[in-house]
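See structure below.
Only one protein chain is missing; all other protein chains are in place.
In order of appearance the chains are A, B and C, and numbering begins at 1 in each one.
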Amino acid sequence: MAGYAMNKDDYLKRLARIEGQVRGLRRQVEEDTYCIDVLTQISATSAALRSLAVGLLDEHIRHCVTEAAIGDDQEEANRKVTEATKAIERLVRS
Amino acid sequence: MAGYAMNKDDYLKRLARIEGQVRGLRRQVEEDTYCIDVLTQISATSAALRSLAVGLLDEHIRHCVTEAAIGDDQEEANRKVTEATKAIERLVRS
Amino acid sequence: MAGYAMNKDDYLKRLARIEGQVRGLRRQVEEDTYCIDVLTQISATSAALRSLAVGLLDEHIRHCVTEAAIGDDQEEANRKVTEATKAIERLVRS
Partner (left out) sequence: MAGYAMNKDDYLKRLARIEGQVRGLRRQVEEDTYCIDVLTQISATSAALRSLAVGLLDEHIRHCVTEAAIGDDQEEANRKVTEATKAIERLVRS
């Protein structure tokens, strides 16, 4: 089971909204919208994606990492922390 | 005319690809894909959006800002630089 | 005990290096170094700080969060995950 299982519907709704934002961006470019207005919309879309990623990281640490720790599988817990850290690093640089 | 006019088709192609990436994210969540794999795909999508934004900023500075400067409209050039700086700030924090 | 206790010396060395980078930045500005070269040095300093932050987050999750989870204090573990998530959010936007 994925760490975000309990909030799956919420994530799907947010992703549908983000898809709509990207479609809005295409429309803006098609209609030759002023660069700065397109950039404002890109920042809003990026922020929505980031916020989603932070939410998934929270669920991953809250469920996947702690379950491995509680399950006394120290190696598995360590592996999951390393995965989380690498995901944080990728996110910060993306 | 928008600053990105000359590369409009390229931007539209990149946005179509980003829309596909977001649809891929929805599919991943629907299929309960492991959190970390969803996060990897979010980072790739974010990076694509960022790269698009940096491209638009480049065009804005290269065309809109310098045209206003060359056109001897110092006030307009200053206004456009301020807009660009605020867009950079929003981008960095998004 | 702090989560980073085992690597404290390493963190102190990295912070000393970052302090040196900031002093280098002051020298650059004092000597009227070209804007772009100052910006390159700022990016290097930021990246060093980010990398330090990701390291501390790793230690926090690896030690503080999992210890609370193992210690069967679910509430404490949850509180520590929330702290970590908020720290990730601040980091991503800083």
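What we mean here is this: contacts are C-beta pairs under 8 Å (C-beta built on N, C-alpha and C of every residue); 3 or more make two chains touch, one makes a residue touch a chain.
Just so you know, these numbers come straight off a predicted model, no measurement behind them.
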Contact footprint on subunit C, counting only the chain that is left out: 1-5, 8, 11-12, 15-16, 18-19, 22-23, 25-26, 29-30, 32-36, 38-40, 42-47, 49-50, 52-53, 56-57, 59-60, 64, 83-84, 87, 90-91, 93-94
Against the chain that's been left off, what residues of subunit B make contact? List them. 50, 54, 57-58, 61-62, 65-66, 69-70, 72, 77-78, 81-82, 84-85, 88-89, 91-92
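Convention: only the chains that are shown with their structure count from here on.
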The distance between the C-alpha centres of subunit B and subunit C, rounded to whole Å, is 28
Once you find the CA centre of subunit A and the CA centre of subunit C, what distance in Å lies between them? 21
Which residues does subunit B have that touch at least 2 chains other than itself? 93
